[in-house]
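The complex appears here without one of its protein chains, the remainder shown in place.
Let's look at chain A:
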Amino acid sequence: MIATVLTGACVLAGAGAALSAGLGLLRLPDLLSRMHAATKPQAVGLLMVLVAVGVRFPTGGVITTLLLVALLQLTTVPIAAHMVGRAAYRTGRVPRHLLYVDELDEALSPVPPGAGERPSGRGPDSGGEEPDAEH
């Protein structure tokens, strides 16, 4: 009985997280806000459904598969989000005037000559725009 209630509650919570992500994808104005909404079903919603499946089938093989799915999901989703956010920033999809803190801008902008030494051994004008070309 308790297992049935827990299964139903977890499934409904996961589906609700997925629905909130769908609404956020459609309603939110720019890419970073949509990425914020998109993380809900990828982490919380899917983990809720996995917990429900694990409660429903409490056998060793199923639990192992569910743990593997959760582990892979939680490691691959940040990679995709990182790559999308990086591409968005570098192609100018991120409206700069909406950001309160933009640490990447400071890190990527070239240091003017004579504006202070960098602690690393690189010259002051070698760290400018070209990290794009390498990766």
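One rule holds in what follows: a residue touches a chain if its C-beta (ideal position, glycine included) is under 8 Å from a C-beta of that chain, and two chains touch if they have at least 3 such contacts; residues count from 1.
The rule we apply is simple: contacts and distances are computed from a predicted model.
Asks: Out of "Monovalent cation/H+ antiporter complex subunit F", "ABC-2 type transport system permease protein", "NADH-quinone oxidoreductase subunit M" or "Amino acid ABC transporter ATP-binding protein, PAAT family", flag the one the UniProt entry gives for the chain missing from this complex.
Replies: Not shown, but named in UniProt as "Monovalent cation/H+ antiporter complex subunit F".
Asks: Go through chain A and note every residue touching the omitted chain.
Replies: 4, 7-8, 11-12, 14-16, 18-19, 21-23, 25-26, 31, 34-35, 38, 41-42, 45-46, 49-50, 52-53, 56-57, 62, 65-66, 68-69, 72-73, 76-77, 79-80, 83-84, 86-88, 90-93, 132
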